[in-house]
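All protein chains but one are shown in place.
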Amino acid sequence: MTAFHTLHILNKTPDHPRFSECLGTLGTDDALILTENGVLALATEINLKTSRIYALTPDVEARGMAGTTRNSILVDYPEMVDLTLQAQRVISW
Amino acid sequence: MTAFHTLHILNKTPDHPRFSECLGTLGTDDALILTENGVLALATEINLKTSRIYALTPDVEARGMAGTTRNSILVDYPEMVDLTLQAQRVISW
Amino acid sequence: MTNPATPKTFTLVITGAPYSSQAPQSALHFARAALEQGHSIDRVFLYGDGVHLASSLATPPSDETNWSQVWAEFLEHHGIPGVACIASALRRGLVDEKEQARYELASENLRSPFTIAGLGEWVEGQTRSFRTLYFHAGD
Amino acid sequence: MTNPATPKTFTLVITGAPYSSQAPQSALHFARAALEQGHSIDRVFLYGDGVHLASSLATPPSDETNWSQVWAEFLEHHGIPGVACIASALRRGLVDEKEQARYELASENLRSPFTIAGLGEWVEGQTRSFRTLYFHAGD
Amino acid sequence: METLVIIDQPPYGSWTGREALDMAFALAAFDQTASLLFSGAGVNWLRNRQITDAIGQKSVEKNLSAAPVFGISAILADASACRRYGLGPQDLPDGVVLTEMDAKLLARYSHTVFAG
Partner (left out) sequence: METLVIIDQPPYGSWTGREALDMAFALAAFDQTASLLFSGAGVNWLRNRQITDAIGQKSVEKNLSAAPVFGISAILADASACRRYGLGPQDLPDGVVLTEMDAKLLARYSHTVFAG
């Protein structure tokens, strides 16, 4: 189990203003989980500014992104539940 | 009365993805009217890419922007109605 | 060139909900100005989240404007049809007596004079109007 | 460090409406997974446009999921309180019998077991829960 | 008179795109000429193999492929948005035409609409 400070849950496309707000506050010990429209970031060349990137499998598959997950770790809902508990804090953007 | 091709009605902040989409399609004979949150663009240094910029007075005043209208022409609702009729087409972004 | 002095017909489409967006308010200000200048409004079509404007149950605090009520009075006064898209309305829990009976629901919540009908009403409005204007949410 | 195996309590806050955002669906998937792992959900709080999830009148096409109904069944089955913020709800036309009587409205449209209450319910949920998670609209 | 319906929101995260598609279909059903333009994050409608069972929504791929049958005259996609989202010409469904969303394109239509 990796420990990290803040888990950022990001459900917006990279075009949404809150997407860059979120990336701007990522700390070095933070993790990012992309959900809903957020998974579309993996199709772009945007620098996600952390190496701890998770992506929610049901949302990845729904958006036809199964082959485009870059360096993210795919997780299902039970694993997402775990992640929210491992973090010291969670922020939903 | 100035004649112009398309009147673009823009009610989004400059941070909204549709704001740049709108600016990207402004033709040389087009006019832009900023309404609602759109008037906040006048507080920024963003290049609005047209010299025919209108801004809706009630929205400008509500947002405390009365002193910050740059090179825009302030219009009220009756004038906005006229503008929509003078244009050959209107697009609400 | 269009002479703005000639009376023209508008269709207004509202897609933003009250108490969530400014769309219904901006549309009302525009509609009033258009009528005052002698133009006419063929119809007002509510689409997407805009259908919530037709709710009979919206109860804002007493020091805030009740936009559903003000819009309904405006439509009534000027005899302008206000139509909520049936597909948008049913998904979002806005139903009239007919839909209440059809789906055996416990109540209805459509504010008079709004009615519920299909997108054909929007198409007809667009084809009959000199201008069709959209009032979307701003966020 | 938290041991994920220890049962924990969640409060879930939903601010996005069904048939407009994916928020209620994502929240439900999360809630199911949390319970399956032995965790508990203190309450679900609906805020802003999220209150529309508590509508008893939502009637999506028969080949689409009725998220209001599915959520209500989930809450009922697990005995989890589902609370819609009263200020958000009244503005948006979501009322229970008590508010119907108080404001002399023609009907009510709150789906059981959802209830209507103040933001204090959210504050209490946050203070009592190990995690409070938000499900916002994604656009 | 021709209407361009623009979809700039991706599917599943919001209903706006579906409701835009319904608008285009309604125009066609009432014998009005209608085309679709996917722009911004909306180009993600065009991705193939959308497997939606696990999120409890119907895939929009079938809806979109029905567009020509329903009488939609053209399906356009903004080329720069496709590039941004890593969609090459070979990734797009048959019949989708890459274009640039600019003043010249919009000038071809008497009406340009968004669903929200």
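Lettered A, B, C, D and E in written order, each chain numbered from 1.
Just so it is clear, a residue touches a chain if its C-beta (ideal position, glycine included) is under 8 Å from a C-beta of that chain, and two chains touch if they have at least 3 such contacts.
Values in this document were obtained by computation on a predicted structure and should not be read as measured data.
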Shown chains that the omitted chain touches within the full complex: A, B, C, D
Interface with the unshown chain - residue positions in chain B: 11, 13-15, 36-37, 40, 43-45, 57-59, 61-66, 68
Residue ranges of chain A at the interface with the undisplayed chain: 5-6, 17-18, 21, 24-28, 30, 89, 91-93
Hidden partner interface residues of chain C, rising order: 19-22, 25-26, 29, 63-65, 137-139
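The definition used in the following text is that only the chains that are shown with their structure count from here on.
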Chains in simultaneous contact with chain A and chain E: B, D
Of all other chains, the one whose Cα centre sits farthest from chain E: D
Between the pairs B-E and D-E, the one where more C-beta pairs touch: B-E
Separation of chain A from chain C, taking each centre as the mean of its C-alpha atoms, in whole Å: 39
Distance from the mean Cα position of chain E to that of chain C, given in whole angstrom: 26
Multi-chain contact residues (two or more partners), chain C: 48-49, 87, 91, 134, 136
Residues of chain B engaged with two or more neighbouring chains: 13, 16-17, 92-93
